[in-house]
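Note that one protein chain is taken out, while the other chains of the complex remain in position.
By written order: A, B and C. Residues from 1 in each chain.
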Amino acid sequence: MSEERMQADLHVLRDIVRQFVEERDWDQFHTPRNLACALSVEAAELLEPFQWLEKGTAQELDEATRTQVRHEMADVLTYLIRLADKLDVDLYQAVLEKMKLNRQKYPAEQVRGDARKYTAYRTASGKPE
Amino acid sequence: MSEERMQADLHVLRDIVRQFVEERDWDQFHTPRNLACALSVEAAELLEPFQWLEKGTAQELDEATRTQVRHEMADVLTYLIRLADKLDVDLYQAVLEKMKLNRQKYPAEQVRGDARKYTAYRTASGKPE
Amino acid sequence: MSEERMQADLHVLRDIVRQFVEERDWDQFHTPRNLACALSVEAAELLEPFQWLEKGTAQELDEATRTQVRHEMADVLTYLIRLADKLDVDLYQAVLEKMKLNRQKYPAEQVRGDARKYTAYRTASGKPE
Partner (left out) sequence: MSEERMQADLHVLRDIVRQFVEERDWDQFHTPRNLACALSVEAAELLEPFQWLEKGTAQELDEATRTQVRHEMADVLTYLIRLADKLDVDLYQAVLEKMKLNRQKYPAEQVRGDARKYTAYRTASGKPE
């Protein structure tokens, strides 16, 4: 694999976040629990602009709110990358691994396209995707 | 920039998630609101194993729980990538943009290292990182 | 006011929860942060059954899921009551106080009934109800 691959997005971002934290001496606050709290708070801030929309689509948001949403998404990713760094988790590999499990758990031919089936299947399994 | 850079982590993962969704015809359930809900639910599932720990460190988790945490992190990233895909947000660029704002908002020399100052600064600004 | 009023719901429940915690010697784990984490986790578990519904109504849930929802609501209230107990907050008075603020913030004649106005008003104010 080439050197460019080594400079993969998630590693570049991890290093940027790491430097940001070091320059501020904030590592001392970054226990996994605190980071998981912060991630949960940011996820809720990302949900907030959508909560009262009629259909829940992007078209219902004005320009300023779209920028806010974009920034909240960045915050979620930043904390996730930071938590992964502290827990020595390779996020890219983790998603590959989890998607493999998801393919087994939700076989395409069994869950395809029917909303009722989709919901029932998931309710029965007791767990979201 | 080389072709490898085009095959960046986040784009590769976006395409994997996209294919998974298409094979199941689940795109119809993926309004931004629903995805933001799902992301929030996954973030809470990630928080759950940490909530009663004494210090909130990884050492307090057993092996099975660490694997669970790894998978919850994958779920969070999967929904974030999916939401970004639906909203045409480039997550890599969004983090670069937000980190630039964070550097202005939290100048290193003003917020460095004092827990009390850190909290007060953030409380005063009324917003987490 | 009669003795019955003194036996108000929220005080009765507070005492039941208090006794449950004491019998298990769990008070040591109940820092406000931990309880706020637990409350957030339960709120997400309550959201989970609704996340993929078409309209988000109760009619779309089966009987077993309705019971689950009922229990998650109980969990949310239990942690909220416990947190209030630890912080010396009278929940009943707190709601009265907050509703008074809400009436000032959202004057009925200005925000009545129009979804777009409602959302815009809330987005502009930057804060949910």
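Just so it is clear, a residue touches a chain if its C-beta (ideal position, glycine included) is under 8 Å from a C-beta of that chain, and two chains touch if they have at least 3 such contacts.
No experiment lies behind these values; they were computed from the predicted model shown.
Those residues of chain C that touch the chain absent from the view are 1-2, 4-5, 7-13, 16-17, 20, 23-26, 28-29, 31-34, 36-44, 46-47, 50-51, 53, 55-58, 66, 69-71, 73-78, 80, 83-84, 86-87, 89, 91-92, 94-99, 101-103, 106, 108, 111-113, 115, 118, 128-129.
Counting the whole complex, the residues of chain A in touch with the unshown chain are 29, 34, 37-38, 40-41, 43-45, 47-48, 50-52.
Keep in mind that, in the parts below, only the chains that are shown with their structure count from here on.
Interface chain B/chain C: over half of the residue numbers present appear on both copies, so the contact uses mostly the same residues. Chain A and chain B have Cα centroids lying 4 Å from one another. Separating the centre of chain B from that of chain C, both taken as means of CA atoms, is a distance of 26 Å.
Among all residues of chain A, those that touch two or more other chains are 33, 37, 40, 44, 51, 53, 115, 118, 128.
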